[in-house]
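One chain of protein is taken out of this complex; the other chains stay put.
After this line comes chain A, so read on.
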Amino acid sequence: MRAVGRSVPRIEDPALLVGKGRYVDDIALPGTLHAAFVRSASAHARIAAIDTAAAAGMPGVHAVLTAADLRPVLRSLRLPLGASPTSSENSSTPFVLNGHEAAYVGEPIALVVADTRYEAEDAAGAVFVDYEPLPVVADARRAVEAGTPAVRTELASNLLNRMMVAFGDVDEAFAKATHVVADELWQHRGCGHPLEGRGVLAETRPDGGLCVWSSTQMPHDLFHTLAGMLGLDENCLRVVTPDVGGGFGPKYCIYPEELAVPAAALLLGRNVKWIEDRRENFLSAVQERDQYWSLEVATDGDGRILGMRGRLIHDQGAYAPKAVNLPYNSASAVTGPYVVPAFAVEVLIAHTNKVPVSSVRGAGYPQAAFAMERMIDLVAARLGIDRVAVRARNLIPPEKMPYTKPLKARSGAGIVYDSGDYPACQAEALAAAGWHDFPRRQAEALAQGRHLGIGIANAVKGTGRGPFESGVVRVAPSGRVSVFTGATAMGQGLATALAQICADELGVRPEEVGVIAGDTAFAQFGLGGFASRQLVTAGSSVHIAAKAVAAKAIRAASTMLDLPEAELELAGGEVRGRGGSNRGISLAEIATRLRGAPGYAFPAEIEPGLEASIQWKTDALAYANACHVAEVEVDIETGHVGVSHYIALHDSGRLINPMIVDGQIKGGIAHGIGNALYELMGYDEEGQPLTTTFADYLLVTAPELPRFETLYRETPSPINPLGAKGVGEAGTIPAAAAIISAVEDALRPFGVRISQTPVTPEFLFNLISKARAKQRAEREMPA
């Protein structure tokens, strides 16, 4: 029985279920020292002095290292731009350690290395930093106003970048519009918060090099960054991704700590480990935080969209560790699954004195979906047309697939939606949700004083970003089948999915395939885990590589058995004659033969080794789509929102493991619900973080969630050999938009408009109170 398409149990689970996972802090090397960072307490200050004397004399302390101390082993104190083709620094890339001017609370200033983590943390608290306060800019909108002080004194402007994302003739669209609706939206997405924080272990090697374990989504990027920054011979460096306790975006960046810890190991000639605590994660792991949108939509009399225009101010935080693809994603993805003939959004990327911003699950797409879906609801309300009818009129019809959006992806390739039937998806989701029956249920509930609401949101997500991912399939002389890839497992079940793909081609079972992902000693090339890309890219490479290994095994067996290839088949781990021939030869025997033996004949016209290495390349994205319908109940006395029903329909192409897909989708929805109702990374006006524990920053827990009803359509993507589309982020993208649409619907009796995430009980309570007061005043007004 083939494994692909079935919910086979995960090969990751047996170790994880008995406490035998191996996350970075579980790796114990002899003689390891432990690091703790001294972090800025000020959001913006000149650092006048750093006094390390007291700390250096404390028990167990081996070294207190500042930027000046690390400088001799670093090519530069400044990190290169991450995930970029040039690997060069610029005036917005972060510092490994900052000894001159802190630009956010949490910025690493110094590093203490001690015998234990306890002692390192004690000493870190004893390092005295003399801060001379500088003006703080905590709001992205203020950051770009004329006359606002610089977030860092080295900057001429807080405006990191300004770009237009535009197509069509917007002025003409608005000139001929029957209706124009406008709104201001604030979108906040908080932090990534994998349950395991970041962590780095650097082992010094006898050859003067390093082996570095890091809880990262980007081992190869880290490898090249370390080699360049530390001037290490690439042959003396290895980066290993151990088990990773969740990624969700923040581990897509290369961090100062990932340079500082290996640099300290080289300086001290000792193994050094740093394990982030949660407070540090709040203070220094990238966040996605705030976007401020102003949008206008022009429609004809029937709610057909003629054009959209507006502006987006994106809070970038103090530095930009990577190219600013996130706000570009947001702006370029706004039109989503809809036909929008003309579009012009200006994007302003503003530095603030806050933690740097990069991707969290969804990477700008959830904001795009929220902006679009909220504006469509507004069009529906203003024009008095049903919300789903406005959507149906504007969705890209299936006959227009593949559909080209007149925009370019970051690679420069066109944005081409490869496949899918968006109107059919919406219709199916609405039917499953009982949408057309809802007004009756809503009216009945309202008669009892209960406020129910229903909301809808559609979304698309480009998945499987290239340019490639590596896939090596090898059969060892023991018969062991292994997959090696530069793709990185962060807990999604990548190993299982790749094992399924490989197993089918080699006629073995998935649990017989070992997968090593994200270890630079085993995969020479790799890009890593981001953009819902790995199943599509690594999966395609493994698929092609496994096919090549199967073909080679049959070719070799043909020589060894003296039978024509056409009469041979691969099954049960051996090549045997078709039609029940009892002549067979195991993959182990073939691999042993192809290993070669000194002086013995080698099968003619066959290359040594039973293996194949493929880097399947792509410029195109496979577009997954979704329609979510949420039902909520709002307690108008407290502002509490309960999510009562949730229907999610997804078309993620061909499903390799439906169980894993369902887990990704449901986890993604929970994240989106958190963004809609709970997650808020708060700062005061001085840039001081207000939420630095899980008691202040609320992650959704089990009682808040309903059972999710998930539905799947499988429109195979024509652009990759698996027909697959990514699923890691698709569940999150429409969720907040669907929830807020439902909350607004529940509050229809009060005529309120909601243009933000998250909506806390306090916010809703105030919104409702204000609306009720206004209604009372209107009632009492003499006619």
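What to note about this one:
To be clear about the criterion, a residue touches a chain if its C-beta (ideal position, glycine included) is under 8 Å from a C-beta of that chain, and two chains touch if they have at least 3 such contacts; residues count from 1.
Please note the rule applied: contacts and distances are computed from a predicted model.
The chain not displayed here is annotated in its UniProt record as "(2Fe-2S)-binding protein", chosen from "(2Fe-2S)-binding protein", "Hydrogenase expression/formation protein HypE", "Anti-anti-sigma factor" or "ABC transporter permease".
Note on the undisplayed chain: of the listed residues A:Gly663, A:Pro689 or A:Pro758, the one touching it is A:Gly663. Among the residues A:Arg2, A:Lys20, A:Lys400 or A:Arg595, only A:Lys20 touches the chain that is left out of the figure. The omitted chain makes contact with just one of the residues A:His44, A:His62, A:Arg78 or A:His193: A:His193. Taking the complete complex into account, A:Pro9 is the one of A:Pro9, A:Gly231 or A:Pro608 that touches the chain left out. Only one of the listed residues, A:Ala285, A:Val355 or A:Met490, touches the absent chain: A:Met490.
Residues of chain A in touch with the missing chain: 7, 9-10, 12-14, 16-23, 25-26, 28, 59, 118, 193-197, 243-246, 248, 277-279, 490-493, 659-660, 662-664, 666-671, 693-695, 699, 701-703, 705, 707-708.
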